[in-house]
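With one protein chain removed, the remaining protein chains of the complex are shown where they sit.
Moving on to chain A:
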Amino acid sequence: MDAAPASSRRFSVLHVFKVFYPDLFGGTLTVIRDICAGLAHAVASSVLVCSDAPRPRHEIVNGIPVERVRSLGNLFSLPIAPTYPFRLWRRIAAYDLVALHAPFPLADLVFACGLGRARPLVVHWHADIVSHGRLRWLVEPLMRRTLQRAEAIIVSDAALATRTALLRDVANKCHVVPFGVDLRKFAALENSERPGSAGRRVVACGRLVPYKGFDVLIRAAADHDFEVRIIGEGRERAHLQQLIDGFGIADRVRLLGSLCDDEMVAEIGAADVFVMPSVTNAETFGLVQLEAMAAGRPIVNTALDTGVPRVARDGREAVTVPPGDAVALAGAINALLADPARRRRMGDAARQRAATHFATAAFDQGIERIYRRAVAAHAAAHRASEQGVGLLDSVRIAAALAWSDLRHRYVRSLLGPFWMSIQMAIMVAVLGSVISHFGPAGGLSRLPMLALSLTAWTFLNGVVLDATTALQASASLIKDRALPPVVFLLQCCFRQGLFALHNAYVPLALWLAIDPMDVGGVFAALPGVLLFIAFTFAASLVLGALATRFRDLKPIIESCLTLAFLASPVIWSPEMIDRGSFIMRVNPLTHLFAIWREPLATGQVPMSSVLYVVMSLSVLVVASLVTLSRLRKAAFWI
């Protein structure tokens, strides 16, 4: 993708429509393209459409990422793309906002079913369904539901909001944003000489579809001698050509087909009169008449119930005639062609109006503002009840921080993740060889348990030690990003948990190599392990908070931990020590290790130790709750 210089991550928008360039040219597509281009600095736009031509599924068109869904053809001007609704539903979550260019019943299917509610929806209401009135009853309920669900509806003219039955119920959500026209495109024409008085050229532009009323224009030309040029392509082409040939006016009425932008500007510039002969309300605005206005051309348009006669107004920038009336149309064209002064006056007024009322900047700003408000309103509605960082968020953030800590630890490490395991292996080897001289034989078979105990001790020791400095270390996150302090105590626990998992390779390997124990013992030890972890966390919470408030506690805690390591059966196995020792009996760590070590070794759960641990844990939990309530003040301590 070309790197737009001002591209910034504001939010992403998915434009939903039935077709895109180069399968079709037309007003709606111009609008989508203009929105994508005009808002590029603030919005990352993508387009999801159908296509019955063999095109790549993903493509960049004019710098816009386009995804196409295979369509089997068209039925009632609607692509037959059975997978489109599914694909749309799957894509919605990846964007911050969905912009539906209505009418497009295939997409309504998704929104009407209540899917994609996680994202805000803005509907660009381009036109009502006019041409296939018989099928209205089928799609109208869908469209109504889509409109009800939308955060905002954008129309190009106030007349649309008031005169479209479907929009009347949701009038409070309708915003009028008139389309804009880029005057620079036509700036070259400003000083160019108007075609001389000999000019009898009439230009019209649009897809060759029935509602555009080109047949009326051809009929109007039949009895007069002006030249007509019609820019555009469409399924009516054969029919229109037949009509032209039938009147025998092929020498002065020509269908030009699709033109590129430059050619179109030149054609419009060469016109004496621009005609917009549309016959139904499917023509809502007439973007191309706005372009002709920007080119300073007088307009002849039709008195539709839409924005068409309000963009170029009768008697000022245009002559407005009844739709479908070939005689009136011919009369208006002839009158204008016969009066160069009036043409000039109207053309100047038209350019003036395009510049003042339909500037692209105003259009872009209007659309962007509505998009932004929709995103904000949707977000507010979804999170109105929730305030601050919830418990689940805390856990998530703590986990992310812990994961980052783990990665940080391997930065510039030669061995990567396993240097910790190697460290643990060396420690086990050295301590194991020393201890084997203390007690009776069987030194080798004690190694797995020794390794496991050391892993557990490293975890407990690490969590408590880290907790004493965690809050100070994260002062900026607490004070500047308002994260709850408990996040960072959780982070210590997660981080050391991850480290412990790495260390656990050593006992696991030893266990498999030396003395495969009973697997049943593992299950019996599981509750003990959970109690161990809960105890460790609760202790770290209380000690961490205390050590932050009272700085002289940290060295005390450190030396206590060293002492505890020696006074607890971590490296000593239970049979190596005198169980009658008073210190061993009151030391909670003895029991904290016993509750999972003994089930592992013997399969028996030592109930007295469990009781002792549960009791001390409940004391700790009470202390933790008090701590948590006091943690609100932690920002003062750091």
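Rule of thumb we're sticking to: a residue touches a chain if its C-beta (ideal position, glycine included) is under 8 Å from a C-beta of that chain, and two chains touch if they have at least 3 such contacts; residues count from 1.
In the analysis below, contacts and distances are computed from a predicted model.
A.B. asks: UniProt name of the unshown chain, from "ABC transporter ATP-binding protein", "Cytochrome d ubiquinol oxidase subunit II", "FAD-dependent oxidoreductase" or "Xanthine dehydrogenase family protein subunit M"?
C.D. replies: Matching "ABC transporter ATP-binding protein", "Cytochrome d ubiquinol oxidase subunit II", "FAD-dependent oxidoreductase" or "Xanthine dehydrogenase family protein subunit M" to the record, the invisible chain is "ABC transporter ATP-binding protein".
A.B. asks: Using the document's definition of touch, tell me which of A:F11, A:W89 or A:F565 contacts the absent chain.
C.D. replies: Considering all chains, including the one not shown, the answer is A:F11.
A.B. asks: For the chain left out of this view, which of A:L477, A:L501 or A:V605 touches it?
C.D. replies: Selected residue, touching the omitted chain: A:L477.
A.B. asks: Which listed residue (A:A165, A:A238 or A:V411) would be found touching the missing chain in the intact complex?
C.D. replies: Missing-chain contact among the listed residues: A:V411.
A.B. asks: Check the options A:A42, A:V209 or A:L243 and report the residue that touches the missing chain.
C.D. replies: Checking each option in A:A42, A:V209 or A:L243, the one touching the absent chain turns out to be A:A42.
A.B. asks: Residues of chain A in contact with the chain that isn't shown?
C.D. replies: Residues in contact with the chain left out: 3-12, 42, 44, 94, 368-369, 372, 375-376, 379-380, 383-384, 386-389, 393, 396-397, 400-401, 404, 407-408, 411-412, 476-483, 546, 549-553, 632-633, 635-637.
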